[in-house]
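Every protein chain except one is present and positioned as in the full complex.
Lettered A, B and C in written order, each chain numbered from 1.
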């Protein structure tokens, strides 16, 4: 049983709180949030208590810190928690500033830091990865990663998000690195448009983008992003190998189908990350429990920096080509 | 090149005429129909000519006769054509009267007669059968045959059809016999309802039925029929074996899909036999060309009688249980 | 927060224990089992304690009793718990003896008893039912319920199971009643074979069966059962209405697909009830929490008796026809 403290009682923090509270090897020992009411409400919900970061880091009983606070705090809190000897589970991105993140990398290289790229824990993508690693389609040659949100975020979110590449596509850059086995990426092409919401364009961002990565051995990866699919959370991967193709499809709300004069219709797709990735969030927390038991984090701080570096490059290329 | 003559210029006759006319080894040498205008129009369409059954049977150049006339003529025309030494391709059913059909069986046992159970030539069901025979699911144990029309026929058709079992389910009895490899059927249960159109009930028929067949070794087959699916032609088979299940599904009009807020919708199913079984009718005519070349008919007169006998039994059981 | 006590620490009991322990409105206050070690181990796992049925029924703090003990105790324990004023969540079947169950029905008619037909809580079947009730396919006309286990149970289980109809098909009888809206069933046909394991036949049971139910208005329901599918847990429903068909399909382990020279293969189906119905068991426990809050049980003791009555009839018909 490991005591963990959660920093950040927002949307994603509440998911992690529930998963930590229900985990048989974790005890949710405290909640930290700048808004006392938010911390108190979440603590009450899970039989935990309100605390502060300082107190948590000073408490030798606390083994792990879950950082789900605002992005600008990720790096500092990770550094402080690691310095205090805690295991860290930090939400993506590691920071919005690549140089800062790179500067911290040596310090955190040996710390027990798990970066929360939840998709690596999705059972569908894990099944795809396991088969890929088992050679089900021979040698991997190219990837198609499709990642579209159901509907665009409010402009207020876009304004502070860091832009489509750093906020949204960063997940896909991590998936690309993961599936490519970390092979060096030698070129990045990105092109973006504002097709969904003109307000997003006015804020200097794009809402639709395509990124093409190439690796040193010539493997190709296309990432397709849109802030609005029109049909729920569109999260798919196709991995082409020398002996066929593996793919992981979207997840339906149920297996119910309606067959009528219009044809055969499936149910809706799961709408967004809270339901599509519910299992992934649970598995991610389970892996953090493993880290607390001594396992090496599957997603290191260096992985977080590498994904951010790709996002940064894509954003700059995309800006140049607009 | 074999000269063939078509008897019957109705809906199914026109399909056979087109397939015979386009077949590289057949020549559509004549059309016979009691309505001279119908025969003439069809003959003109395919560069053929109008003739009579007597003339066709007397003509030594005519190698085969395609009988697509009304059901009450099937048996007599088959007997006459066979007696004249012609190969016969006769539409189902062989007759509506089982005793008459059984009486003719010895005479036609050695004749070259092909009965037009078109579904045996459907590429989907053939693919299922080929895998079944190849042992893809081990030993066959049970069957689910689903066969629903898109919408009910007019009452005038129902009145002369011979009833759901003899008119519609007879196809499924033949499929059951084919897939069961001709194993003896030792029990027939049938139950029917009138749920679709009360007029069908007033005519003494049912529009919805379930039939359960059992074979001597205990294998089970369920046949599900309805005169109205509400979603096009519903023609499916599930074959359960000792090592899994084979199935053949409905055929879509195209692979186009629409993904929107209601979910993921396929295109419509093909609506009825003319489009669903277009390939089957072509393959069936191709097999008749093979018969004219000397091959044994895949579906003999005895098969036609056996399917009729099952339909007859099911109809009587169904009547008893109403 | 309601205190509940679990009777029976076997396979299904352990599932209910975990769901009760994790439920925000339930407290797993005790575990009862004739094998003290089993009770103790399960209690330890969930921070509960070992108790006895007498003690639990005498404890005014205990609001509900979950009966997951052997079938022969279901009825007695239900009666005793109800008499003690407890809400009861009792696994199926209510008893193996229909007469005994019917005799108890008046006594339990007004008690708060929830019978554990888990499939009614499966999200896929619930989605189907919700659409059916919303009129998505018009008026329901017929049902196809397919329910095949992945592989046969050991003969020792078969010997005490009550037979395929009472042990396995009883779930399907309940589903049929649920989907038919409780319309009176006026005929039951059943036919069974021993095709999977001769040992099952030697024990007087069948391993493959088809049951056909008809309702007073003529609606038809086919239930297909086998003790071995060869491809995992096969749990499907097709509901035909006047305006189309609704169906709920099997659940895949993941959305991963392999496309290679053999075609396009999906992942495996979930293998058996523990994983296929994991969500259903959670939802069922959630409903029991609602019952403890005052809601009427969705599945009453009378429903349990009605399903048993159908199973009993089917078993007797099946025996007659063998």
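We adopt the following convention: contacts are C-beta pairs under 8 Å (C-beta built on N, C-alpha and C of every residue); 3 or more make two chains touch, one makes a residue touch a chain.
On a predicted model such as this, the values are computed, not experimentally measured, just so you know.
Colleague: Just to verify: which one of B:250, B:300 or B:313 makes contact with the chain not shown?
Modeller: With B:250, B:300 or B:313 as choices, the missing chain is touched by B:250.
Colleague: Among A:105, A:203 or A:220, single out the residue that touches the unshown chain.
Modeller: Within the whole complex, the residue contacting the unshown chain is A:220.
Colleague: One chain is left out of this view; which of A:137, A:265 or A:310 touches it in the full complex?
Modeller: Among A:137, A:265 or A:310, only A:137 touches the chain that is not shown.
Colleague: Tell me, which residues in chain C touch the chain that this view leaves out?
Modeller: Touch with the absent chain occurs at residues 229-232, 250, 252, 259-269.
Colleague: For review purposes, identify every residue of chain A that touches the missing chain, sorted by number.
Modeller: Given the touch definition above, chain A has residues 137-138, 141-142, 144, 146, 148, 187, 189, 191, 193-196, 208-210, 212, 214, 218-220, 222, 224, 226, 228-231, 234, 240-245, 321 touching the missing chain.
Colleague: May I ask you to list the residues on chain B that touch the chain which is not drawn?
Modeller: Touching the missing chain: residues 22, 123-124, 126-128, 131, 136-137, 243-251, 253-261, 267.
Just so we're on the same page, only the chains that are shown with their structure count from here on.
Colleague: Quick one: report the Å distance separating chain A from chain C, using the average Cα coordinate of each chain.
Modeller: Roughly 39 Å, centre to centre.
Colleague: Hunt down the residues of chain A that sit against at least two other chains at once, touch-wise.
Modeller: Answer for chain A, listing residues that touch two or more other chains: 250, 259-261, 267.
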